[in-house]
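This report concerns only the one structure given below.
With one protein chain held back, the other chains of the complex are shown just where they sit.
Right after this comes chain A.
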Amino acid sequence: MGEEMKVIVFKLGAEEYGIEVDKVQTIERMMPITRVPKTFSFVKGVINLRGVVIPVIDLRGRFGLPEAEYTDQTRIIIVVANEMEVGFIVDSANDVIDLDSDSIDSPPDVVGGVKAKYLHGVARISEERLLVMLNLSEVLNRNEIIQLESLEG
């Protein structure tokens, strides 16, 4: 048995991703975003989160997925990593699960291994359900905007 951990589960398209709960500050419904000019296209702007100005990025855009319309289900997950506070726009976020750290396998080797960078690993929740664990510090590494292809299998 490895360590027990709690993970926030969110969706981008059909896939489910996980972020350790202690990295997540809050989950907010969609709110007005102020556009910031002259920056990456996936940076949607800044929001006012109870008096603090926080940049938000569209995680679909960050991973090179086609951007989607915002719906009732769209959420902004505020994460804290590397002393940065950033909001992630995701399709939905509605689950917290307990995970055994042993059940996380190292990310699959894909040609070039580029997309693996953003991942901590893949957790198998059930036979059909796989959860992609995000490597936040890499996702927030703004020096690098590399397309992450959709992960299969």
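As a convention for this text, contacts are C-beta pairs under 8 Å (C-beta built on N, C-alpha and C of every residue); 3 or more make two chains touch, one makes a residue touch a chain; residues count from 1.
Everything that follows uses one rule, which is that contacts and distances are computed from a predicted model.
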UniProt lists the protein of the undisplayed chain, choosing from "Glutamyl-tRNA(Gln) amidotransferase subunit A", "Electron transfer flavoprotein subunit beta", "Chemotaxis protein CheA" or "Radical SAM-linked protein", as "Chemotaxis protein CheA"
Among A:69, A:83, A:98 or A:127, contact with the omitted chain is made only by A:83
Can you tell me which of A:36, A:68 or A:96 touches the chain that was removed from the display? A:36
In the complete assembly, which of A:59, A:77, A:99 or A:140 touches the absent chain? A:140
Positions on chain A contacted by the hidden chain, ascending: 32, 34-39, 43, 45-48, 51-55, 57, 82-86, 140, 142
